[in-house]
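A single protein chain has been omitted; all remaining protein chains appear in their positions.
Which chain is which? They are A, B and C, in the order written, and residues in each are numbered from 1.
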Amino acid sequence: MKNILDIENVTMQFGGVVAVNNLSLTVNEGEIVSLIGPNGAGKTTVFNAVTGVYEPTNGRISFYGEKILENYPHGKMKKLYAGENRGMYTERMVKTPDRITKLGIARTFQNIRLFKSMTVMENVLLAMHVRRTSNYFTATFCLNAKEEAANRAKAEELLKAVGLYENRDDLATSLPYGKQRHLEIARALATQPTLLLLDEPAAGMNPQETEELTAFIRHIRDTFHMTIFLIEHHMNLVMDISDRIYVIDFGKLICSGTPDVVQADKRVIDAYLGVSEVD
Amino acid sequence: MKKNNTSKSRLSLYCNLGALLLAFILVLVIDATHNPTDMLVKVLQKVCVYAVVAVSMNLLNGFTGLFSLGQAGFMLLGAYTCAIFIIPDEVRGQVYGYIEGGSIVHVRLPLIVAILLGGLVAALFAFLIGLPVLKLKSDYLAIATLGFAEIVRTIVTWEKLGPVTNGSFPLSKLNTFRKALEGTPFEKFSLVTPYFLIAGICIAVIVLIIRSTYGRAFKAIRDDEIAAEAMGINLAHHKRLSFVTSSFFAGIGGALFAIFQASVSAAPFTSAMTYEILLIVVIGGIGSITGSVLGSFLFIASSEWWLRGLDSGKFLGISSPVFRNGFRLVVFSVIIMIFVLFFRKGIMGTKEFDVVKIGGFFKKLFTETVPGWLKKIKHKEAADQ
Amino acid sequence: MDYLLPGISAGGQYALIAIGYTLVYGILRLINFAHGDVFMVAGLMMVYATTYMPLYVSIPLVLILTAVLGFGIERAAYKPLRSSPRMSVMISAIGVSYLLQNLALYITGGLAKVYPTIKFLSETITIFGSTTRRVTVITPILVLVLVVALVLVIRYTKIGMAMRAVSKDFTTSQLMGIRINTVISATFVIGSFLAAVGSVLYFSNYPSVVPTSGAMPGLRAFVAAVVGGIGSIPGAVVGAFIVGICESLIKGIPEISIFSDAFTFLLLIVILCVKPTGIFGEKNIDKV
Partner (left out) sequence: MKKVIALILAALFCVSCFALTACNGDKDGDVIKIGVFEPASGSNGAGGKQETLGIQYANSVCPTIELNGKTYKVELEIVDNQSDDSKGVTAAADLVNKGVSVVLGSYGSSVSIAASPTFEDAGLAAIGVTCTNEQVTAGNSHYFRVCFLDPFQGKALANLAWDMGVKKAFTLAETGNAYDLGLAQSFKTAFEALGGTVVANNFPSGTADFSSYVATAKSEGAGVLFAPTSLTYAQLIVQTAAAQGVEFPLMAGDTWDSNVILEAAKGTSLNINVTTFYQEGANKEFDEGFKAWINGSEINKTNNGGNDIISAVSAMGYDAYFVALEAIKKAGSADRAAIKAALPGVEYTGVTGLIKFNATGDADRTVAYVKKVNTTTGLWDFVKEQGVN
């Protein structure tokens, strides 16, 4: 199995607060990998670091074996840095989120971020903008009609796949909550990624919806040959779907492995339930 | 379902094009029947100028969500660039009379080329100033662009630039469409028509941009920058595109403004001018192209024409001592405040003017609403019985 | 010294206006474009007030009326838009500015009004070998006194604490039971009051009031607020003095004197690009 995403010793520090501490993990091709942990453990921060929204304070992230992000404590952080591995990395390589998306990493957001003035269809078409072959001039004067038509066809297909075809001309924000989540995923898929990051896709869903979502995520993996890295609180979903699980608490990796291994780990239980005072 | 949809949109397209054609014919008729100094002609010319600028500002503020207040500065750049190259040779020396050594520009360009050049220069400056400024967040961007416009206005009047810009003295005796078309078969149609055509083309191009995949990207940036970036949209690149495009058309608007006046000086291009344009955009509806056009017409026509009576003591046949100098502007600003506070979405909101929809509105009025009323009345009668 | 003194004096006057900008921005995240015009209206009111009553009545009256005006503008033009996007509120501010200017134009009939002479302020004195008016010297002192008073108010009174809380986190402080509208009104009242004080000092120096008198000082004061770090009161004061002194110094060099305003804006753009939060501003991280 090929290693796609490689996070090495990443530390994220905001001011004096270390949100992610020396985290290393890998995601392999075709896998569904989950990142779990109690609230405030730093899960979304990891996603933000991978997608370039935040600059890691220290550490390196590689995609398909190629370094995409690297940083070391410098400037103000030089003094403030409270993490480990100081001096391990010496280069600074920063990419904006759009370039990372172009490389093939797409994401959804924990708090849904659809384009509210656009229809469902436009939301998906917009995501295809990143793969355009037209330029400003040709696009303006409709010289890219073929591409536009192809994109439309592709978008329709995608919407059919996520069950939103009937709603394609509705405003994105007029959709019910669950469908908005689906649209977020469809939009992420439209950027033609190889790695899909899902940030709490089942948040706010009832058990039945969650079950449907589980099937849906599998379906995506199989039909689009996607690698999926997700954050989730619904343990049923996580245990059901994941090939491997990483657990973090207070920004530190405390355990990793298959669902069975993780479920049995005492540190994980402690992290979620709190350490009993008797011990 | 799908087929129906596209045929419907096609119908709407044709109808709207038809309406546009009708407007064009109306303009031709106006040109043929009016004097060059009729108020209607002057107002329509100015409306065309302002429409281009308002739409360009809407592209930036309404569709890309970048709150920029530099429009007057870019207009000024366009106006000056255009004006410098359309001064007839025989009066050039006279126009630059106060400058030692006279003008150093000895080229004279056809109007269209000069207008385009005006747009290009504005776009170039937009590119340069955009590099640092576009990184700023909303209101900081507004104030930085406002500052830029003020800087440009000062630099143009700098006496060291006198041989180019004529310093603080107006560039006058500019070539106009009327002079340029004199003696050609189009002579009769040289009043509003050229303004209408150029404005029409500019606005059409902006509409095409907005409808293209780039337009979608602009809207995405307006809706949610972070999500847009996560979907692979290069924020810096697209913001710059929008900014430069908007400035290009503002520059063209400025060039038209110069031709409209047949003279330019830096003084009118103040932040007050930008505010005026912004208010036009707001009245028309932020995010609606036709709204901006309609807004320009209403703004110019009422402030410079219909409400003029408020200043001179007699309005709609009523005389009152309240109607004295300045009252027009007070009434006008109150109207604007009403719009800002109570009709926040402007006349059009984010919708576009659509002949079919208006037809549909009437149809609905007569096929549904009126029968509905009748039905209600009937029901009531039935109930009464 | 001939250039420094007017610079300091202008700086002090900008400072008083800039505080109004900074306070409002700190709480509402709104550039109150109408603030400069409030300043102008204060000047005009003074002109009309002194024709009917003596100075010792009209000065306090104008200060109070201006504060009421600020309060009224907030209630009428900004409060209804509290839940709409920031851009709408800013447009509303521009609309108010447009309205105030046109109203002033209507009332004055487009003529420049001569500001009443306040004997005490405009007497000529000599300091460090250069002649100037007393107002030049009084301005920085008065500014310091007012700023210290304001800082004390903000630090130790209940309303001051509420203001600080609101500027830190609007929604949370609302949840904590702070009466948000009272706080916002207080901000506008304080800002307008200081602008009125500034207008008395300013127009004692440059005694003609026209409808556009407020625009440029307003913009300069805003630049000052940004340079100092918007939201910070000491920042606004320091920024104002920087702007005032730079402007005055540049005016002293004939070759570039026309660029004094351009320089102010250049300073703005440079500061925004290098350190958008200004000298004393705090950095915020957007949450995703």
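General observations
The criterion applied here is as follows: a contact is a pair of C-beta atoms (placed from the backbone, for glycine too) under 8 Å apart; a residue touches a chain by one contact, two chains touch by 3 or more.
Everything numeric in this text was worked out from a predicted model, so none of it was measured.
Just so you know, the chain we are not showing touches B, C across the whole complex. Between the chain not shown and the residues B:Phe125, B:Phe148 or B:Phe260, the one that touches is B:Phe260.
Considering the full assembly, C:Leu111 is the residue among C:Leu111, C:Ile127, C:Leu144 or C:Met176 that touches the omitted chain. In the full complex, subunit C makes contact with the omitted chain through residues 2-3, 5-6, 10, 105, 109-112, 114, 122, 124, 130-133, 202, 205-208, 210, 212-213, 215-217, 248-249, 251-252, 254, 257-262.
Even with one chain removed from view, subunit B keeps its contact list with that chain: residues 26, 30, 34-43, 46, 91, 94-95, 97-98, 153-154, 157-159, 167-170, 172-173, 176, 178, 257, 260-268, 294, 297-298, 301, 304-306, 308, 311-312, 325-326, 345, 347-349, 351, 353, 357-358, 361.
One rule holds for everything that comes next: only the chains that are shown with their structure count from here on.
Distance from per-chain Cα centroids to the pooled protein Cα centroid is smallest for B.
Compared with subunit C, the chain whose C-alpha mean position is the greatest distance off is A. Put simply, the C-alpha centre of subunit A and that of subunit C have 47 angstrom between them. Residue positions of subunit B touching 2 or more other chains: 226. Shared contact sites, meaning residues of subunit C that touch two or more other chains, fall at 288. Here subunit B touches subunit A in the complex through residues 5, 205, 208-209, 212-214, 216-217, 219-220, 222-224, 226-236, 241, 287, 350, going by the rule given at the top. The touching residues of subunit A, counted against subunit B in their complex, run 51, 53, 96-99, 101-102, 106-107, 109, 113-118, 122, 125-132, 134, 136, 139-142, 144, 148, 151, 169, 187-188, 191. Subunit C contributes residues 29-31, 77, 80-81, 84, 86-88, 90-92, 94-99, 102-103, 105-107, 109-110, 215, 219, 222-223, 226, 258-259, 261-262, 264-266, 268-269, 272-273, 276, 286, 288 to its touches with subunit B in the complex.
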